[in-house]
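A single protein chain has been omitted; all remaining protein chains appear in their positions.
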Amino acid sequence: MLLKQVPDTTAKISVSGGRVDESAVSKWSMSPYDEYALESALQLKEAGGGEVVAITCGPARAAKMLTDAAAVGADSLLHILVEDLSTLDSTQVQAILAAAVARTDSDIVFCGKQAADTNAGSTGPGVAHLLDASCVTMVSEVTSDGGSITAMRASAGGNERVAVSAPCVFAFDKGITELRRPNVRGIMMAKKKVAETLSPADLGVDTGGSSVSTKGHTPPLEKPPGQQFEGAESVAEVVGKLRDEANVI
Amino acid sequence: MDITVIAESSGDGLHPVTAQLVGAAASIGGTPTLLCAGGVGATEAASIAGVVKVISVVGDCFGTFDGGAWAEALNSVAGGDVIIAAASPSGREIAATMAAMRGIPIVQDATGLAPGITVTRPIYSGKAIETSTVTSPCAITLRANAFAAAGGGGNADVSTVNQSADVAVAVKEAIAKAGERLDVAEADIIISGGRGMGDPANFSHLNEVADMIGAAVGASRAAVDTWDEIPHSMQVGQTGKTVTPRLYIAVGISGAIQHLAGMRTSKYIVAINKDPDAPIFGVADYGIVATWEDALPALKVELGKL
Partner (left out) sequence: MAYEALDFYDIDSLLTDEERMVRDMVRDWVDEKVIPNIEKACRDGVFPDEWRVDLGEMGILGAPLKGYGCPGLSYIAYGLICQELERGDSGVRSFASVQGSLAMYPIWDFGSEEQKNHYLPRMTTGEWIGCFGLTEPDYGSNPGDMITRAEDKGDHYLLNGAKMWITNGTIADLAVVWAKLDGVIRGFIVEKGDPGFTAPEMTGKHSLKASVTSELVFQDCVIPKDRILPDVEGLRGPFSCLNNARYGISWGAIGAAQSCFSSAREYALSRIQFDHPIASFQLVQNKLAWMLREITKAQLLAYHLGKKKDDGTWIAEQISLAKMNNVDIALEIARMARDIHGANGILDEYPVMRHMANLESVKTYEGTHDIHNLILGRHITGIQAFTREP
């Protein structure tokens, strides 16, 4: 399980001094697509055995997210401590996560299709390549039948059932089953599951010399004030604006 | 700077975003070579202005989508320092895999590019904008409709290369879309009807528009309370669902405070109402004062053109 802690999708994001102010984020949560991936992993474990290892690469506050994963059933927790993820580029993050996965001897990796903060989607395919594993993205369901693994993924016309064999990475979209809630028993047991904490250096990954350098953050562009139009003749103009000005269609 | 552009296909032809990728590549001083996976859209691609060369990559692996195999095949053929693709699901996967193969960084979903290479992109689902510089070589995916498309009239060389790779993802079964309506709570685009629709049967017009743009159909409390045919699950508002779509189109909805509470934080709001004083116009980005009978057919026509 590759899990990422992000600002809760309902939290306000404020920019101060040209950077997003992380200290002002009111709530941190597991990235939503990761939640679906975790649910699917737990179901796979319940159906066919095995263990779920929850891995995160992030700052100290991400430890709480690992505890939440333990509370719903993750068996062991691995925390690669990186205080500021923005100092790493995609090759470095993927190297860290691939090394972490290799360390756990897992042959099936679950993750969200993209994290709710970067909205990128590079981690699944990138880590798959580094592990010499196949990759399926836009997954909504994974089932295993002894040796073969089947996944349901989105396609142009709807969905497709695909077959892969391990080692494999599944990058999840919204899954089809409801996410399980933790319960008191899970919460109590989670207290006992201590995360193993490592540094990127422990995994042999160099965190210097990132190729991507953040220059700054700004709040989203102010929308122009509302415009009012008369009559159905104006629909053409509005649709054009929706496409070109607003970029929403 | 040699730039490899991964062409984006749509069905049997080229997706319009491809011309935008070329335009963007040119804007940062790049000379774009287009790669067409499976050869799809190669002829069209050659006619995009500014394209230096089109390589039609054909092979067995391009029969069905396997991001890893496609990336491997394309990567063997791709020269260039910079890889540019569309930030579509397949574009993101192929570009990310190629980047990992080359050991180069990737930045996804850019909405702005400048020489440097300076990349601008939305983060936190659009709640902030990030500007960063990426050193070449690198891979970048671009958001659709954020860049000006290159024009036509080009006449690039098209060469065909046979290149396949081992397929690891075997497609067993295609399952057509269930045809079920999207849930209001999750949709990116919502079109809602209020009591101004006059009759629940008229919601069929909203359904038609929704089908055209992949939207969910919602309703105001007034509509849900008045008509049994409009179920509570469609209700947007204080006691219905609170939604934050990219685009919310309110048709025949006056905009009472309870409804606004449910949709006010939509990114963009379009209102169609015959009453110019309806409160909904106070929150609409684009307000159209017209009857739905006049406006909706026009909307269908315009959306059909896109």
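Should a chain be cited, it is by its letter among A and B, assigned in written order, with residues numbered from 1 in that chain.
Just so we're on the same page, a contact is a pair of C-beta atoms (placed from the backbone, for glycine too) under 8 Å apart; a residue touches a chain by one contact, two chains touch by 3 or more.
Predicted model only: the values in this text are computed from it and were never measured.
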{"item": "Left-out chain, listing which of the shown chains it touches", "value": "A, B"}
{"item": "Residue in contact with the excluded chain [from B:47, B:258 or B:291]", "value": "B:258"}
{"item": "Listed residues A:5, A:40 or A:67, member touching the removed chain", "value": "A:67"}
{"item": "Residue, one of B:47, B:64 or B:242, that touches the chain absent here", "value": "B:242"}
{"item": "Per the touch definition above, residue among A:20, A:55 or A:190 touching the missing chain", "value": "A:190"}
{"item": "Contact residue for the chain not shown (choose from A:50, A:167 or A:182)", "value": "A:182"}
{"item": "Chain A residues touching the omitted chain (full complex)", "value": "8, 10, 26-27, 64, 67-68, 71, 181-185, 187-188, 190-191"}
{"item": "Interface residues of chain B (partner: the chain not displayed)", "value": "221, 237-239, 242, 257-258, 260-261, 264-265"}
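Note that in this section only the chains that are shown with their structure count from here on.
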{"item": "Centroid spacing, where centroids are CA-atom means, of chain A and chain B in whole angstrom", "value": "21"}
{"item": "Touching residues on chain A, where the partner in the complex is chain B", "value": "7, 9, 12-13, 15, 20, 89-91, 94, 113-114, 116-130, 134-138, 150, 152, 154-165, 168, 174, 210-221, 223-224, 226-236, 238-244, 246-249"}
{"item": "Chain B residues within the chain A interface of the complex", "value": "11, 65-68, 71, 89, 92-93, 96-97, 99-101, 103-109, 118, 122-135, 138, 143, 145-146, 168-178, 186, 189, 213, 246-247, 267-268, 270, 276, 281-291, 294-295, 297-299, 301-303, 306"}
